[in-house]
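Note that one protein chain of the assembly has been removed; the remaining protein chains are unaltered in position.
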Amino acid sequence: MIYLTRREHFNGAHRLFNKDWSAEKNAEVFGKCANANWHGHNFDLYVTVKGNPDPETGFVMNAHQLSHLLKKEVVARLDHKNYNIDVPELQGVIPTIENVVQVIWKWVSPHLNGCELYCIKLVETENIYVEYYGD
Amino acid sequence: MIYLTRREHFNGAHRLFNKDWSAEKNAEVFGKCANANWHGHNFDLYVTVKGNPDPETGFVMNAHQLSHLLKKEVVARLDHKNYNIDVPELQGVIPTIENVVQVIWKWVSPHLNGCELYCIKLVETENIYVEYYGD
Amino acid sequence: MIYLTRREHFNGAHRLFNKDWSAEKNAEVFGKCANANWHGHNFDLYVTVKGNPDPETGFVMNAHQLSHLLKKEVVARLDHKNYNIDVPELQGVIPTIENVVQVIWKWVSPHLNGCELYCIKLVETENIYVEYYGD
Amino acid sequence: MIYLTRREHFNGAHRLFNKDWSAEKNAEVFGKCANANWHGHNFDLYVTVKGNPDPETGFVMNAHQLSHLLKKEVVARLDHKNYNIDVPELQGVIPTIENVVQVIWKWVSPHLNGCELYCIKLVETENIYVEYYGD
Amino acid sequence: MIYLTRREHFNGAHRLFNKDWSAEKNAEVFGKCANANWHGHNFDLYVTVKGNPDPETGFVMNAHQLSHLLKKEVVARLDHKNYNIDVPELQGVIPTIENVVQVIWKWVSPHLNGCELYCIKLVETENIYVEYYGD
Partner (left out) sequence: MIYLTRREHFNGAHRLFNKDWSAEKNAEVFGKCANANWHGHNFDLYVTVKGNPDPETGFVMNAHQLSHLLKKEVVARLDHKNYNIDVPELQGVIPTIENVVQVIWKWVSPHLNGCELYCIKLVETENIYVEYYGD
């Protein structure tokens, strides 16, 4: 069993706030991340699949096809977008990386053949990232 | 003469568009960067000062004081902000890194004593950055 | 279950030597790391917690609170210190990153609520790091 | 139990193609990687061993000895080599990183004493890497 | 005047040897880099242009157009190629990064309008790079 990881990039805007809370409570919990006029990040996405290399290609999965899949299913939906407004699957949740990474899992996992989605890692800054293993 | 560089971080949202142009022309020139609902970046700021080390301290400038100055004059104004809306000095210009870096120069240069501002470098993504030397 | 990681920095001095050994044996085993006048490193600390995101915040844990906790419990004790002299919890052991990481675990783990400490990673140079999962 | 990781570098040339396929099918599957005149990469190798620190040294394994072992068993065989031609253990397989990493495991694992080989990670570009845990 | 830098990647194979020298002298001067069966690298290319931002766009040059130009004029010629064989402009010279960077300058400089080529930086490994300013 080999684990293959592919990195992609995208950037976007978001705002962390709970609409059921007062402005004061949002500021207290989310600090500057609650800024009404948004802020944003460059995100690094690492997607890991696992499987046995195909004897004919030596590949767990063709990394260029994995890249193509991620650009189509993830980057096209999240790059240069506002995660509070522009992404239907993120409506009704606070667009933290904890919640975004679970949506990315749902977009990617149905499209893999011959290998299995193992981990999605989403890096928000050089100091903060999350990992999700699907459950 | 020694050149001392200090790095700081901030992140923000912006939108690249020219209000005198049609939506079509904005999309043609700025592509996804013209998204009406904003996008954002993590920015790395590198500020270089030049001078002769003080014999009593060995410092061109105390790097912690330089950091303090940059946090007060730059990070406080740009971190978790929308550069089209929240920053008075950026009103009336398109908030590209070319224009942001010139504003940062104006904020920092009056506050240096015993050394001189030499260069401001602003990194928007791992693939794009600008440098400005003050003229 | 989501895994959230926060990075912090500190630097310090140490010396690797076993007081029960001769200078020759220390030099043979630890090489330049046994230098009597110390040497030092920039350390990168990655702390990973795991839990379910809180529906009201979208957070496994507020990353700014995690940073505050790490600065108080770890960075304040290890930054700009000598690990052979200045850190009571490291007396009586050789201050390798293998031993330092176990002490960091003890400092951090009692202070987490609503999520669980999963991994502490300590990077000594770009070529060497350790990871500890608590047992 | 502590996990210790050591990084090493090497670079080499390879070509991805299946000798039982037509040039057309090789181009279709492997794209530019099938270029008849080779291409190459800088590879970063991360080797992780696990064990309990020796009370006399504080080490899971002496990182300099691990480096020496990796330079002798891996770097000497792969650095500045052509993986389709110069490496006997890679003859008969397509030299993808999936296949190279399994050969590295066989070279390293017999030489560890007092700790156990846990993972080998091989990074081909900043966007692609594989990990192997030995089965 | 603002300096704008764009990064691109490519990888390739090469061999450093002087055809007028004996195998012994080539090995003495170029070491492992003279390996007859080639070796290769991931190359990072940084291209810096200088100019005054256009008031209508805020750009010295549209970074996406600069990327497109570099992909067409440089990456298409050097990515997944053998620099001793596949690149007509490198025939008759030893394909060191010192020589490659001068060829890249010739490919890029005729295609800039409204700004000027300032520097080309080519990174061969994390430890070695060259810069060329056009004369």
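Think of it as A, B, C, D and E in the order they're written, each chain with its own count starting at 1.
Just so we're on the same page, contacts are C-beta pairs under 8 Å (C-beta built on N, C-alpha and C of every residue); 3 or more make two chains touch, one makes a residue touch a chain.
Given the structure is predicted, the values throughout are model-derived calculations rather than measurements.
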{"item": "Which displayed chains the hidden chain touches across the whole complex", "value": "B, C, E"}
{"item": "Residues of chain C (touch criterion as defined above) contacting the omitted chain", "value": "9, 11-14, 32-33, 35, 37-42, 79-82, 85-86, 125-126"}
{"item": "Positions on chain E where the hidden chain makes contact", "value": "16, 18, 29-31, 93-96, 98-99, 101-102, 126-133, 135"}
{"item": "Residues of chain B in contact with the chain not shown", "value": "1-8, 48, 53, 56-60, 62-64, 67"}
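The definition used in the following text is that only the chains that are shown with their structure count from here on.
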{"item": "Steps needed, at fewest, to go from chain B to chain C via touching chains", "value": "2"}
{"item": "Chain closest to the assembly centre - both centres taken as Cα means", "value": "A"}
{"item": "Chain pair showing more contacts of the two, B-E and A-B", "value": "A-B"}
{"item": "Whole-Å gap separating chain C and chain D, where each centre is the average of the chain's CA atoms", "value": "29"}
{"item": "Rounded Å distance between chain B and chain D, as computed from the means of their C-alpha atoms", "value": "41"}
{"item": "Residues of chain E engaged with two or more neighbouring chains", "value": "none"}
{"item": "Overall pattern in which the protein chains touch one another (line/ring/star/complete/other)", "value": "other"}
